[in-house]
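The complex appears here minus one protein chain, its other protein chains still in place.
The block that comes next holds chain A.
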Amino acid sequence: MASVVLSEAEKVYIVHGIQEDLRVDGRGCEDYRCIEVETDVVSNTSGSARVKLGHTDILVGVKAEMGTPKLENPNEGYLEFFVDCSANATPEFEGRGGEELATEIVNTLYRIFSNESTIDVKSLCINPREHCWVLYVDVLLLECGGNLFDAISIAVKAALFNTRIPKVRVLEDEEGSKEIELSDDPFDCIRLNVDNVPCIITLSKIGCRHVVDATLQEEACSLASLLLSVTSRGTLTCMKKLGNGSLDPESIFEMMETGKRVGKTLHTSLQKILDKEESLGTTRQKVGFLG
């Protein structure tokens, strides 16, 4: 992962500030940086979203393609994740440098979405055992400014909210062979219900307190972090500990409570923004990348 080199004095400054609930940029321990979310930025995808969280910049594109259902779940479609760490984020990602980080992120995303209540995959099925929609979710890391997992989960949720899958009808003729017909109207499409899609909250332990949304400098001072996947109702669906240091069980319980609290607020704010963008419809001014 991209990292900064900090002197001992800088680390002490950050740690002492956090003891007093005051971070370097003036935030409290449970405050996020300013998050910018914009959907529908890439026009030839089924859905896309761009999230800017401080200096972290993530672009997610969702493409819906037709495929065959997996053998163990013949009545369901599925999601495939792919993460590309762009060399623009840090030169270490040139060539195959970003593969380790990308695999870690992909595995985390698969774990979160493996829960069947997250996305209604049954609605992605067209013909059981024969045809289904496969959603290819592609994450592109444009800039690393700390707290990658949170930004990626917000972007994935926004992109899935924005995804428009064309409506298809299955026509069966006398011989029993099935034909798939695409609707003529390009705006006739099915949308996904993302109410149960969780967001990842990463809590980093610095000194004896924990912080939400760590910057690169704060990540360099933290010994261990806890990655929580929280739904909009405050349910925890997945938990993972990162880092070399050790956490004692009491801090883990405290961090879980903070995570649930912060997660619920994050979900309400995100849903508000997504609904506002949706209500503006075609009149929305697109900022894109030149704003």
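Here is the rule we go by: a contact is a pair of C-beta atoms (placed from the backbone, for glycine too) under 8 Å apart; a residue touches a chain by one contact, two chains touch by 3 or more; residues count from 1.
Note that contacts and distances are computed from a predicted model.
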Name check vs UniProt for the chain missing from the figure, options "Putative exosome complex component RRP41", "AP-3 complex subunit beta", "Origin recognition complex subunit 3" or "CHCH domain-containing protein", returns "Putative exosome complex component RRP41"
From A:Val24, A:Ala87 or A:Leu280, residue that would touch the chain that is not displayed
A:Ala87
Which of A:Gly26, A:Gly95 or A:Gly281 sits in contact with the chain that's absent?
A:Gly95
Touching the left-out chain: which of A:Ile18, A:Val42 or A:Ile201?
A:Val42
In the full complex, which bits of chain A touch the chain not displayed? Write them out.
42-45, 48, 59, 61-63, 65, 82, 84, 86-88, 91, 94-96, 136, 138, 140, 142, 289
